[in-house]
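In this view, the complex is presented without one of its protein chains, the others remaining in place.
Up next, chain A:
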Amino acid sequence: MTRALTRPPSDEQFTELVHAAWPALYRTAYLLVGNRGEAEDLVQTALAKTYASWGRVREVDAAAGYARTVLVNTATSWFRKRSWHGEQPTATLPERAAPDADPTDRPALVDALARLAPRQRAVVVLRYYDDLSVAETARALGCSEGTVKSQTSAGLARLRTLLGDAVVPQTTSTTPTTGDLS
């Protein structure tokens, strides 16, 4: 059962939310920004904004999801405002990796994510790490489902170039698998 929120949370309520939501938000934040310190700042900022907008959270159960939306939008804002250290020039990268390229030359996953455009990075993380559906991702990012699909497709194509077909096979569907990942 959910509880409607008509007034700001008590310190205890909010502290409880911070402790409950922090680990998952931190992991998502790290995949988005690729840096532990920045990830911590990002989660703190997102939770602070959530506190300030508590009247709009509506239900306690929705608070963590609300905070995740704020986190992703804040990250996107950071990417745009700060000449983001994780952004790499794309013009110099090959459209496709050479088929016989040495796999050890390929960037690590987080480095590859950092080379995606911010919106592509967000959809990849939300869909393949947070296991959100296309519709849920669209709601989280405040964009259309069509945009999510096109950004997913572009992001996967870029990751295939960077990480190789073994990680993102050529026949990849844009529908995430949410089965056993262990």
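To be clear about the criterion, contacts are C-beta pairs under 8 Å (C-beta built on N, C-alpha and C of every residue); 3 or more make two chains touch, one makes a residue touch a chain; residues count from 1.
Quick note on the criterion: contacts and distances are computed from a predicted model.
Asker: Which of "Regulatory protein YycH-like domain-containing protein", "Dihydroorotase", "ABC transporter permease" or "WD40 repeat domain-containing protein" is the UniProt protein name of the chain not shown?
Answerer: For the chain not displayed, UniProt's protein name is "WD40 repeat domain-containing protein".
Asker: Write the list of chain A residues that the hidden chain touches.
Answerer: 11, 14-15, 18-19, 22-23, 26-28, 30-31, 36, 40, 43-45, 47-53, 56, 66, 69-70, 73-74, 76-77, 80-81, 109-110, 119, 124-125, 128-129, 131, 139, 141-144, 147, 156, 159, 163, 166-169, 171-173, 176-177, 179, 181
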